[in-house]
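A single protein chain has been omitted from the complex, and every remaining protein chain is retained in its original position.
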Amino acid sequence: MADDHAREEIRRFLREDIGTGDITTELIREVENIRGQVIAREGFVVSGIREAGMVFEETGASWSSEYNPGDRVREGTVLMEVEGPVYPVLTGERLALNILMRMSGIATAVNRLSELAGGAKVAATRKTTPGFRYFEKKAVYQGGGDPHRYGLDDMFLIKDNHIAIAGMEAVVVRARKASLYRKIEVEVSTKDDAIKAAKLGVDMIMLDNMSPSEVRESYNMVKEIDKNILIEVSGNIDETNIAEYAPYADIISCGYITHSAPSVDLSMEIIYGE
Amino acid sequence: MADDHAREEIRRFLREDIGTGDITTELIREVENIRGQVIAREGFVVSGIREAGMVFEETGASWSSEYNPGDRVREGTVLMEVEGPVYPVLTGERLALNILMRMSGIATAVNRLSELAGGAKVAATRKTTPGFRYFEKKAVYQGGGDPHRYGLDDMFLIKDNHIAIAGMEAVVVRARKASLYRKIEVEVSTKDDAIKAAKLGVDMIMLDNMSPSEVRESYNMVKEIDKNILIEVSGNIDETNIAEYAPYADIISCGYITHSAPSVDLSMEIIYGE
Amino acid sequence: MADDHAREEIRRFLREDIGTGDITTELIREVENIRGQVIAREGFVVSGIREAGMVFEETGASWSSEYNPGDRVREGTVLMEVEGPVYPVLTGERLALNILMRMSGIATAVNRLSELAGGAKVAATRKTTPGFRYFEKKAVYQGGGDPHRYGLDDMFLIKDNHIAIAGMEAVVVRARKASLYRKIEVEVSTKDDAIKAAKLGVDMIMLDNMSPSEVRESYNMVKEIDKNILIEVSGNIDETNIAEYAPYADIISCGYITHSAPSVDLSMEIIYGE
Amino acid sequence: MADDHAREEIRRFLREDIGTGDITTELIREVENIRGQVIAREGFVVSGIREAGMVFEETGASWSSEYNPGDRVREGTVLMEVEGPVYPVLTGERLALNILMRMSGIATAVNRLSELAGGAKVAATRKTTPGFRYFEKKAVYQGGGDPHRYGLDDMFLIKDNHIAIAGMEAVVVRARKASLYRKIEVEVSTKDDAIKAAKLGVDMIMLDNMSPSEVRESYNMVKEIDKNILIEVSGNIDETNIAEYAPYADIISCGYITHSAPSVDLSMEIIYGE
Amino acid sequence: MADDHAREEIRRFLREDIGTGDITTELIREVENIRGQVIAREGFVVSGIREAGMVFEETGASWSSEYNPGDRVREGTVLMEVEGPVYPVLTGERLALNILMRMSGIATAVNRLSELAGGAKVAATRKTTPGFRYFEKKAVYQGGGDPHRYGLDDMFLIKDNHIAIAGMEAVVVRARKASLYRKIEVEVSTKDDAIKAAKLGVDMIMLDNMSPSEVRESYNMVKEIDKNILIEVSGNIDETNIAEYAPYADIISCGYITHSAPSVDLSMEIIYGE
Partner (left out) sequence: MADDHAREEIRRFLREDIGTGDITTELIREVENIRGQVIAREGFVVSGIREAGMVFEETGASWSSEYNPGDRVREGTVLMEVEGPVYPVLTGERLALNILMRMSGIATAVNRLSELAGGAKVAATRKTTPGFRYFEKKAVYQGGGDPHRYGLDDMFLIKDNHIAIAGMEAVVVRARKASLYRKIEVEVSTKDDAIKAAKLGVDMIMLDNMSPSEVRESYNMVKEIDKNILIEVSGNIDETNIAEYAPYADIISCGYITHSAPSVDLSMEIIYGE
């Protein structure tokens, strides 16, 4: 996950927020030097430090931080320090905070679920905010989860509709012929289909919207056929029920961590003229 | 809010999700015609219909809907119908749902707060998801709220830091000299500063992080100076306390509606071969 | 008005002028160092120094100037000095001069009108050169005028056609409902309509194509209703008649300053091998 | 000069003017159909009809015109008719008029100079408005002039600075070696240099800032050396002195036609509800 | 592989070739209708028909073809027919032919190698022409080969340098932790390393620059450890030696098919005025 891609997105985010210019801060542009501290207003798992820093690199301020992605911080922690002329510091403030508060919100949710999931990996889905996926996927990774596929060109994920239209076997065969370099995963919602997929030799099977007991049975039967096939469990899983699924899953994917995890509370204090 | 801007953003969102192509659906590209129904899995206030429709216009499917922004729908409602070859329908599905579920989530939150706010208008802030602001601001509007300024080039919003650095009066005077066509709002956190701002003849005053009683007093004193000055109240206001502030506010702005409102539950059912 | 927006536009202007490369200067690319002086060939009000400087920053030369936007310079003044390898100096020359000569032409015209306008502010319109608006608006500002709205998404300007189609009151009511953060201006061409608009409580009224006496009467009656409403006068106003309108106007807007003000005369002298 | 390039530029111009949307016309978006007529408010030579039409094609209105580039129209002429829903018609209006008024202004100036220039061709320079060059060059062509080179990658134009740095002969030799497919023009300011250039076998010679008599002598001597060498005369030539230079010039280039020609007067009348 | 991505690239290719316009064809733009036939000047395997067709869709001509990707055609075959006004047909001609001649050249080379490779799949590498990779990878696919990974974000390909720097096991472990959704391939150049990789449970092993006998031994030993591990053989393999490697390879990757396969011979005949 190269800096470059993040940087290009961040330039676009700055254009979105600044447009032709910050007309209010322009009024005091002559001010040479201010400092800012980003402060955690609650405890959480940190994500997005480098990305927030890039915002200030782009506007023209300098920054530093003692924290790394995945660190857990307490309320009151000074997460990041910023320094520079007033224009770059104030025009970057909101975007940097928006990035930090959402990425950390996601990392915190992933972290909490992961603790409940035992050895199973918590994974994201494609239920991300349009235009911000790269950062949401990265927050999942920094929170200890698996980003799953980035988009539709990444891997073969044969879903219910593909199967309904063309049949599971036909699609699996075509996928393998199209490229040997991408994994093939099949989404199923019954034990029988899980077994069918396992016999076709796919790499991964997604058990969608199945009860814990169905998942357990499917898991055991698939692993018996081939222990290398990975089992992903999916469908309205959250803190309340993840522990029931976890023992019979390699991966538990969860839309809510990207589409509904609340942002964490952060603010930036400006220090001037000391 | 022109279609064109939305359409350009949607093209970028499609590139984010599809990359060089949907390699799974490509395997069954020969399928000529399928239909899909977007179904509400809970009750909510609708937002983003036209924007979701544009997704399918861009991929090459046709769509229709009987619902308008701001409509309240019940669980089970068929919100939208889509029709076309398999490739455009399936490659547009996830993005269209992502747009609908987030925009409707925001509209629903705005609607709920507005009911509690009586005559006061609920407004958004700049605490939006980077890359998706246009749609979040639009969802606020479609839910009955005020989108507030779009970005830093829109209006003069003189915040605590601007005042700390250069003084309230100086900045107000410079703003007025810079352009007479944009409103001037001043952020204050004390009654005295509210009075000071009112005497400077600004258009709007934001009372930030003040108690309900301070807000009431400030409101009354400002309105006495000039009844046309609008009072915006801000700072951790939510469903639990909005009713206390509402009688003494023209506008109540609220970061949570864009940064933490949960998405609504939606899915698309595919109908094929009937 | 952030540097970034200007810089991005300037990169596009360079691509427009240079294409795949300056094939003539390429022939002498080995030359390491030359100096250039931008010289005023007539007296004028300066605008665009920083923007012209950015051109050389982008091509890779360094620059300096002792002058600020709004300064009045005499014929023969060395406005700017440039230094660097031959390629960046010569490939930036034409664009830098084009920017300076047009922006200074506009600033000079605004300055002349402003002197005749007494206390009234001279403002631009949207009659700008497509692709160059940002710089033309900035030149108006640097010449002492008001840039007016930047585009159609800035403020509500309810014009004759909007009124003819939907009625003044209906549109004003809808505008206020759509957002409280943007000013509402109504364009009128009769005294009665000016009074009607004033009674609707709009922020600004544009008196379009009215005689000086009609303007005087309208101005007085509107100010009697609400002294805070700003009066903009518009319609073929130039140096010959601006003094007649000025006493009864807060703002006088003028298309000619951006669409027909002549460029000022400038050239760059190259010094090499001294 | 392909439509595509113009169309792409026009899309950018629309973004410049409309931003995220025309918030005023949005208020009356439900209006289905209006008509507009673009009317000449003075006599002039027409340019930019197809380009103005493209604006409406992009916003979603239809248009027609009975006039072609280069036609001379009288005051009161209906230059163009537009029809469509209110949003596309009104949001395209200003840009379409801005294009027409500037392109026609240039075409009119070129036409006037061409009449005075007899057989000599009037040509543009690179003194164009940044971001709008393509349209200004096209207006020169439609007014009967020669657009000259589009940018620095088009042809070899060896100017005073290139010669001062590396010597005329050396640069001409290198140019010929670099590519045989582009013309070589040399800028000179003395008769002797004109002769020198002619002997080097260049394609064109630009006589810069020379008196009419110097031009006459240089012209005659160059043509004697090679009658196929084209003579371009340049340097503060305008209506008052062009006739003196014309008999001894193949081409007369003129910065003023693009940087200072006044726009023509045009307006759009809206017809609604008849 | 979605049309959209190809279409966007094709628009850029057209800008590269046409610039501001085809100035020669512009001279005869009034011609309403011509037809063109793309004719094979030698026998080959077809690739790029739809992509070449898109060129004409973008310029504004219509096209048809009776051939599909992968078809083998003989000298003299009319591969494609085009029809439309002169401008779109002639401005699209060269790009359409450039696409067809290179994609078909690649498909033909892949086809020839595949015949020699028996059951082993011929695959591309990242040794593609910058800016044209998407089309070269697609040509490999249409010629019956495997496109391999598209870029560096697709899959884990742990190469000699990664191993030299951090050790094979460490990198494999980290890769698996980073994401379970992408295949892990390890590049090795000795039998021992192949065995080591197989024991780490990777998905694929690339045997690089090994002799046929080393490949045979490595293949057999890896398959004994896990028959599902795919063996890719690589390193200066061409028509002369592919048959020696093929029996002990699942995939044979080959840089030459994209970086050095000669283009096929094609031309377009224009039919006008019949």
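Which chain is which? They are A, B, C, D and E, in the order written, and residues in each are numbered from 1.
Everything that follows uses one rule, which is that a contact is a pair of C-beta atoms (placed from the backbone, for glycine too) under 8 Å apart; a residue touches a chain by one contact, two chains touch by 3 or more.
Small disclaimer: the values here were computed from a predicted structure and weren't measured.
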Fill in the blank from the handout: Not-displayed chain touches, in the whole complex, chains A, C, D, E
Practice task
Just name the one of E:V46, E:V73, E:L90 or E:L116 that touches the chain not displayed here.
Solution key: E:L90
Problem - Listed residues A:F13, A:Y87, A:Y134 or A:Y219, member touching the removed chain - result: A:Y134
Problem - Residue, one of C:A6, C:I23 or C:A139, that touches the chain absent here - result: C:I23
Completion exercise
Against the hidden chain, chain C presents residues 14-15, 18-23, 26, 59, 87, 91
Problem - In chain D, positions touching the absent partner - result: 1, 121, 123, 141, 146-150, 153-155, 178-183, 185, 201, 203-204, 228, 230, 250-251
Exercise for the section: By the contact definition given up top, give the residues of chain A that touch the hidden chain. Expected result: 1-2, 4-5, 134, 150
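In the analysis below, only the chains that are shown with their structure count from here on.
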Problem - Common touching chains of chain E and chain C - result: A, B, D
Fill in the blank from the handout: Neighbour overlap between chain B and chain E returns A, D
Handout entry: Smallest count of steps, each to a touching chain, taking chain B to chain D
Key = 1
Exercise for the section: Determine, among A-E, A-B or B-D, the equivalent of interface B-E; equivalence here requires over half of the contact pairs to be the same by residue number. Expected result: B-D
Fill in the blank from the handout: Whole-Å distance, C-alpha centre of chain B to that of chain C, is 32
Practice task
Could you give the separation in Å between the centres of chain A and chain D, each centre being the mean of its C-alpha atoms?
Solution key: 52
Completion exercise
Distance between the CA centroids of chain C and chain D (whole Å) is 23
Exercise for the section: Would you mind listing the residues of chain D that make contact with two or more other chains? Expected result: 18-23, 26, 91, 134, 150
Exercise for the section: Using the contact definition from the top, classify how the chains connect: line, ring, star, complete or other. Expected result: other
Practice task
Mind listing each pair of touching chains for me?
Solution key: A-B, A-C, A-E, B-C, B-D, B-E, C-D, D-E
